[in-house]
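For this view, one protein chain was removed and the others were kept in their places.
And then subunit A:
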Amino acid sequence: IMASSYGAKEEDGHHPGSAGLGGAAIRTKKPDNTAFKQQRLPAWQPILTAGTVLPAFFIIGLIFIPIGIGLYVTSNNIKEFELDYTGTDMSSPCFNCSQSWNSTNTCKCELFFSLDQPFESNVFMYYGLSNFYQNHRRYVKSRDDSQLNGDERSLKEPSKECEPYRTNENKPIAPCGAIANSMFNDTLDLFYIDPNGKKRPISLTKKGIAWWTDKHVKFRNPGGSNSNLTTVFKDTAKPVNWHKPVYELDVDIENNGFINEDFIVWMRTAALPTFRKLYRIIQKNNDMTPTLPRGNYSLAVTYNYPVRSFEGRKRMILSTISWMGGKNPFLGIAYITVGSICFFLGVVLLFIHHKYGNRNNSSDIAS
C-alpha cells in the first residue's frame, strides 16, 4: 500500500516536459552532489584482521580473569548458613507440624544448629522457599497495585485480577489477590546458646528489609493521615488464609497495614521457583564482638505455612553481604572461564597466524 502511493507522489512532481516549459528559470533536476546523498559519507570500515582480532582476545582475557578472581574471592568471603526446617524427615523436630497442618491452631517447633565461623558485620536473615512458583502468570497478576497504593476506590472495589480472592462474604478483601493470600506467615526467632547453655534471644530488626521506594511510595495505607487503621479497613475482609486482618500485622503504626515490610517483601514476587526473601536483619554490635559469634544457636519456628502440597522446602538462611550481594561463585567462575578461553584462543590464533599467515603471504608474493 505504501509503495503505490509513494509512486503517485513521485509522479506528481514529475511531469516530463513541464520543466522545459518553465522557460528561463530552469529548475534542474540534477541531484545535489552532497556526500550524504551520494552515499559518500566518510566511513570507517573496520576490517577484521589478525591484527585487530588477536589483541581483542588478549585484552578480553586480561580484563576478565582479574575480574573473575575478584568476584570469586569476594563470593568466598561471604559467609552463609542455611537451615532447612520443612520437616519432611521423621527425625526433624518440625515433622509433626508439617504433617498436621490446619489454619486454626499454631504449631511450634525448635531446631538447633551451630556456626563454625563467626559472622562479622550485618547479618541478613532470609527465609527461603523452593519449588514455590511465585512467577506463575496468574499468580503474578493476582494483585491490585492501586489498592496497595492506598486508593480508596480500589479498597472498596478491588481489581478483577484479584479473582477469586477479591471478595469474601460480599466484603472486599484487603489486600486482595492470590499473592497476598498466600503470604508467608511462619515466625522465626533466633537464639544464641551460650557455652553455658543459656538461651539468649538475638534481636532481629524488621525495619529496612523492604525497598525504600516500595515502603514510601509504592505502598501506602488508605485513609491518608488517618492513623486508626481499624476504621480505615472497617468494611474489608481479611484474606482467607490469613489469621489476622491486615491492620493487625504489627503493632507499630509505621509497619502496619499495607506498609508492613514483611508484606511488601512478599509482594515483590520472586523470579524463580527457588528463592529467598529477606526476613530480618541482625545489626552489627557496636563493640568488637562479631554479630554472630561461633557457637550453638536455636531457631524457634511458629510453623504456619504449608508446603507439602507442592513438595516445597522451607529454609532459614543467615548470610553476610558484600557489594556483589549474596554468595554466588558462578559469576566469578564464569569470568575466569571466559577470560581463559579468550586468552587461550588468542594464543592459538596467534600461533596459527604466525605459522600459516606468513606462509600465505609468501605464497601471494610468489604467485
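The rule we apply is simple: contacts are C-beta pairs under 8 Å (C-beta built on N, C-alpha and C of every residue); 3 or more make two chains touch, one makes a residue touch a chain; residues count from 1.
Simple rule for what comes next: contacts and distances are computed from a predicted model.
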item	value
Candidate names "Elongator complex protein 6", "Phospholipid-transporting ATPase", "Sorting nexin-4 isoform X2" or "Proteasome subunit beta"; UniProt protein name, chain not shown	"Phospholipid-transporting ATPase"
Residue in contact with the excluded chain [from A:Arg138, A:Lys198 or A:Lys355]	A:Arg138
Candidate in contact with the missing chain, chosen from A:Leu41, A:Met90 or A:Met288	A:Leu41
Selected residue (touches chain absent from view) among A:Lys156, A:Lys206 or A:Arg268	A:Arg268
Residues of subunit A in contact with the chain not shown	1-12, 14-21, 26, 28-33, 36-39, 41-46, 60, 64, 67, 71, 126, 128, 132-146, 148-149, 159, 161, 163-166, 178, 181-182, 211, 213-214, 217-218, 241, 268-278, 306, 309-310, 312, 323-326, 328, 330-331, 334-335, 338, 341-342
